[in-house]
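Just dropping this structure here.
Note that one protein chain is taken out, while the other chains of the complex remain in position.
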Amino acid sequence: MFAAGAIALLVALALALVRAILGPTVFDRLQAANTIGTVAMLMLAVLGFLTGRPEFLDLALVYGLLNVVGTIAVLKFFRHGDLGAPGEGVEPHP
Amino acid sequence: MHLASLGIVLYAFWLLLSGYFEPFLLAAGAGSALAVVLLSRRMHIVDREGHPIQMIASVLLYWPWLIKEIFKCAWDVSRIILSPSLPISPVLVRFKPTQKSQVGLTTHANSITLTPGTITVEATQDEFLVHGLTRTAGAGVIDSEMDQRVSKVEGYR
Amino acid sequence: MTRDLVLRVLGKVLIPFVLLFALYVQFHGDFGPGGGFQAGVITAAAVIFYAIIFGLPAARRFAPDRLVESMIAAGVLIYGGVGVFGILMGGNYLDYFVLAHDTVHGQERGIFWVEVGVAFTVSGVMTKVFYQFAERRRVVDEA
Partner (left out) sequence: MSMALDILSWFCMLAGGVFCAIGAFGLVRMPDFYTRMHAASITDTVGAWLLLLGMILQAGLTLIAVKLLMIALLLLFTSPTATHALAKAARARGLQPLLAPGEDPSKP
């Protein structure tokens, strides 16, 4: 059963990779990268079950967190050409 | 009050993550929760927005409805993707949400994005700009049931 | 640059949990995957996320350069301190066995403090690297 899930995830991974290679704009590639991140996170969870090592779930959590941080960091870089620009949100204290 | 509640939530999070109930790890968890609360205070991120305890009870009632809605829309979009003619008619829609607080607006914007077929492109206090995959999906976000439900969850004033 | 509501609220909600997760990884190094290095990286990721959302100046107010730099040094000092302490107690450099009455406890205690040192240094270095990288543009402009 877990093998079936893993195979479906691999198919999704391959398709997302196709989009990442084709993608005409940088945003298409980022979207593909984000999807690949999600799929990889699920893959980690499935593999944890497949090999009977639930510690993999911690790795999946970390991967999910770093995925969103990474996507937003790259986005900010492409928007400003500068990671440190102030005010993506406003100042944290009112 | 927000600080105390954040501390409790963080400690519960630690216990659920850890699963080891040895004295040393329990103490380490308490210390970690306290340290994180202090760090968060230093970051100025603990307030009505960063830790919205006022919404917790009502949001638990909202999520099941949202998830049901997501499944419905995902089914529709899957049919569109798999149908040979690809029957899409993308639209951009502007409308004014009824929420008053930042958290409420964020919840609404994220709910729209989570439902396949609609994506919030811009979200401000006065106006949401939504991209819909089809005309019906795009029209569906204006004065929607979701809007009313999020406003109710928000329970602001 | 307009204010981005969604990102700001997400950051405020998420960052405390990321920090706690880092500490969880730090303390459970001997039970599962993790340890000082990973904990340091996750802590730095939280600070970087904060800097991305609220801007570099806000992050610098939270973790000033001096603090970050002294964290790098403190981590190495803790690591070296454990080693030297081993010598003082009559063993070799980084000899854990002499740190407590029985060897297993000594081992545990020694590794714990070494991991603490690693976490400090790694999070400090990562944050500092990010600060330098984020500043790069402005320095180039001035030159």
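Letters A, B and C mark the chains as written, and numbering starts fresh at 1 in each.
Everything that follows uses one rule, which is that a contact is a pair of C-beta atoms (placed from the backbone, for glycine too) under 8 Å apart; a residue touches a chain by one contact, two chains touch by 3 or more.
This structure is a prediction, so every number in the text was calculated from the model and none was measured.
Peer 1: Missing chain touches which shown chains?
Peer 2: A, B, C
Peer 1: Could I get the residues of chain B that touch the absent chain, sorted low to high?
Peer 2: 16-17, 19, 63, 67, 70-71, 74, 77-78, 81-82, 86, 88-94, 109-111, 113-114, 116-123, 129, 131, 133, 135
Peer 1: Tell me where the left-out chain touches chain C, residue by residue.
Peer 2: Residues of chain C in touch with the missing chain: 4, 6-7, 10, 13-14.
Peer 1: What chain A residues would touch the chain not displayed?
Peer 2: These residues touch the chain not displayed: 1-2, 4-5, 7-9, 11-16, 18-19, 22, 25, 27-28, 30-32, 34-35, 38-39, 41-42, 45-46, 49, 54, 57-58, 60-61, 64-65, 67-68, 71-72, 75, 78-79.
Here is the rule we use: only the chains that are shown with their structure count from here on.
Peer 1: State, to the nearest whole Å, the distance from the C-alpha centre of chain B to the C-alpha centre of chain C.
Peer 2: Averaging C-alpha atoms per chain gives centres 30 Å apart.
Peer 1: Determine the centre-to-centre distance between chain A and chain C, using the mean Cα coordinates as centres, and give it in whole Å.
Peer 2: Taking the mean C-alpha position of each chain, the two centres sit 23 Å apart.
Peer 1: Just the number, please: Cα centre separation of chain A and chain B in whole Å.
Peer 2: Taking the mean C-alpha position of each chain, the two centres sit 19 Å apart.
Peer 1: Mark out which residues of chain C touch at least two other chains, giving numbers and ranges.
Peer 2: Residue numbers touching two or more other chains: 5, 8, 11-12, 21.
Peer 1: For chain B, what residues touch not just one other chain but two or more?
Peer 2: Residues 43, 45.
Peer 1: Provide the residue numbers of chain A that touch chain C in the complex, in ascending order.
Peer 2: It is residues 55, 58-59, 61-62, 65-66, 69, 72-73, 76, 80-92 of chain A that touch chain C.
Peer 1: Going by the contact rule set out above, which residues of chain C touch chain B in the complex?
Peer 2: Within the complex, chain C contacts chain B at residues 2, 5-6, 8-13, 15-17, 19-21, 23-24, 27-28, 31, 50, 62.
Peer 1: Hey, which residues of chain C end up touching chain A in the complex?
Peer 2: The contact residues of chain C facing chain A are 1, 3-5, 7-8, 11-12, 14, 18, 21, 25, 32-34, 38, 42, 45, 48-49, 51-58, 130-131, 133-135, 137-138.
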